[in-house]
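One structure is given here, and the rest of the page talks about it.
Missing here is one protein chain; the remaining ones are kept as they sit in the complex.
Lettered A and B in written order, each chain numbered from 1.
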Amino acid sequence: MRVPRLRPRAARAALILGVLSLLASACAAPPLVTGNPQSTLDPQGPNAQLIHDLLVPYIFIPAVLVFLVVEGILIYAVFKYRGKQGDALPVQFHGNTPLEITWTIIPAIILIVILFFTFRTQAALATPPESPNAVNVRVIGHQWWWEFQYPDLGVSTANELHIPTGVPILVSLESADVIHSFWVPLIAGKQDAIPGRVNRMWMQANEAGTYSAQCAEFCGVQHALMRFLVVAESQSAFNTWAQNERGVPFAGAGSAQPTAVAGSQQSLVQQGAQLFQAGACITCHTVRGTPANGVVGPELTHFGSRKSIAANTFPKDEQGNNLKRWLRNPQAVKPGNLMPNLNLSEQDINAIAAYLESLR
Amino acid sequence: MAVVTHSPDAMSERAPTGLESLDVRKLGMWAFLGSECVFFGSLLSMYFVNRPLMFSPALEAAHLTPKTILNIPFTGALAFILLCSSLTMVLALNAMQQSRRRAGSFWLLATAFLGMLFLGGQAIEFMEIAHEGITLQNSVFGQSFLLLTGFHGTHVFVGIIWLISCIPRALRGGFHAGNYIGPEICGLYWHFVDVVWVVIFTIIYLI
Partner (left out) sequence: MVATSPLAPAAPAAPVVLPAPVIHEDAHAIEQRWYGWEWLATVDHKKIGIMYLLTGFAFFLLGGFEALLLRTQLIRPLNTFLQPDIFNQMFTMHATTMIFLAIMPINVGLGNYIVPLMVGAADMAYPRLNAFSYWLFLFGGIFLNLSFISGGAPNTGWFGYAPLTEPGLGGNSGVDYWNLGLQLLGVASIAGAVNFIVTILKLRAPGLTFNRLPLFGWMTLITSFLVIFSFPSITVALILLMFDRQFGTHFYLPSGGGDPLLWQHLFWFFGHPEVYILILPAMGIVSEVLPVFSRKPIFGYSFIAYSGVAIGFLSFTVWAHHMFATGLGDFANGAFATGSFLIGVPTGVKIFNWIGTMWGGSLRFKTAMLFAVGFIAMFIIGGISGVSLASPPVDFQQTDTYYVVAHIHYVLFGGAIMGIFSGMYYWWPKMFGRFLDEGLGRVHFWLTMVGFNLAFFPMHWLGTEGMPRRIYTYFPDMGWNFWNMASSVGAYILGISVMVLVGNMIYSYSRPRDEMADNPWDAATLEWATTSPPPAHNFDAVPVVYSRYPLWEDRHPVEGGQPAVIATAAPHTSIDERSHPADTQVAVGEGETNAHLATDATDHGEHDAGHAFHLPAPTIFPMILAFGLLLIAFALLFSPPILKVTFLITGVIYFVVAIYGWVKQISE
């Protein structure tokens, strides 16, 4: 079976073209901002920026150069020393000690230099920027959702982490079950949340925005859908949010229940509230100000003000269909998660959805 | 033309007894013992890492720390017994190298016997710990101690079986100045197990 050989000149041309295009794309790459929601090449905070500033100039570029040079020499050797049948025996040299020492020392030096810059970045990452407005957040990973507590602000919420822009957020990481990893790629590198210990990191968002984040340590069947959102907003917006979070919905009306509109039938929201509190929901979820105080699933006290559902498994949509899809059968959406299929009727689903959305 | 004959025991024939270089089977035992070093090293690391938890304030108050539970004089005696067994092993090997088969068999038996005494003592210690209410399931000390010493004890047990299995052949004169490689390798293993005990004893009981 003979396969036609690639002609040397054609091969060489293809190779040179390939290398040039690689070079071109390499030059275009950093900083390559794709706008992808979890890109590490688009740092939006000093933590991620420090890492980016180490990677690109001191690791990536040298890596590309080393790659081009070494692969280039390899490919050159492949073409130049191609033998033919009947060739004389090549010179039988066994080595060249000075050369070998050189090419041991030079890479060592390059690596030591990179190591130096690594230590420098490590030192910079070790301490968060000084600020009197630093916010403490206590993160607790669960299978498969995130609990966020703000000990100094008396706030406890889930799956959506609000932070003020421009101030350091001092994060402590714990887990209620297995190892998870807290990762907001645009803002910071990841750290693991390990049961039985408290890990610490800091992060800071430069600008307001909603940042996509995801668990990055395999934690069981729904690891893939254990995402969360980090909402960075101005200090005043954050304060407002925190204040609201501290309170309970409908508190102004004197009770934590939606009030009846005089004369009208029980509203959908009220129906939902009743179903929620009479049903299995309260065994797993907490809604402060009501009998619901379960801790298996995420706290729902202000669920209505969040942007996503089930640890950002999907965002909320205008019509509320996603929420209803979840309620209809959580197992179909996120198989294996701890919320069973409650086999709710459509009517019940509408009511509960309305109730949940009213919890602002 | 070459003829292949199948000999059941290429090994002992390949084991020259007069060469300076290390015998083939002894080298194999040394390599295996290298792996055993890491095995016990890992178990010891586990014990060491768990050690601080064995001395929590609550446990100190309840007198349930290793220092209070463990009976150092008793286990010291056990360590001494095991060390003596290494001596008897050396004596056994020495006798066999001089083709003194009865002495060799006797010292082999003595080694096995001392090993059994050691295991018996270990069993007593395990029972005393259980009396204190400490089990595998309810105590960091319990699980770490029992696993570490339990695996060591298993190794001693294997050694005892090995020793005993050498005795019939020793009695028949199967080990002599021209061939004592079997007990020699067994001895290597036995001494190793003894050394491991010294290290365990130091870390658990003395530090």
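Keep this in mind: contacts are C-beta pairs under 8 Å (C-beta built on N, C-alpha and C of every residue); 3 or more make two chains touch, one makes a residue touch a chain.
The structure displayed is predicted, hence computed values, not measured ones.
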Inset, instruction - Would you mind listing the shown chains in contact with the chain that isn't displayed? - result: A, B
Inset, instruction - Can you work out which residue in A:Q44, A:Q143 or A:T301 touches the chain that's missing from view? - result: A:Q143
Legend entry - Residue ranges of chain A at the interface with the undisplayed chain: 1-3, 34-41, 48, 50-51, 54-55, 59-60, 63, 66-67, 70-71, 73-75, 77-78, 81-97, 99-100, 103-104, 107-108, 111-112, 114-115, 118-119, 121-123, 125-126, 143, 173, 177-179, 181, 183, 185, 188-192, 194-197, 199-200, 212, 214-225, 335-336
Inset, instruction - Tell me where the left-out chain touches chain B, residue by residue. - result: 1-16, 19-22, 24, 27-28, 31-32, 34-39, 41-43, 45-46, 49-50, 53, 136-137, 140, 143, 147, 151, 165, 169, 174, 178, 182
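Assume only the chains that are shown with their structure count from here on.
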Inset, instruction - Measure off the straight-line distance from the CA centroid of chain A to the CA centroid of chain B, and report it in whole Å. - result: 52
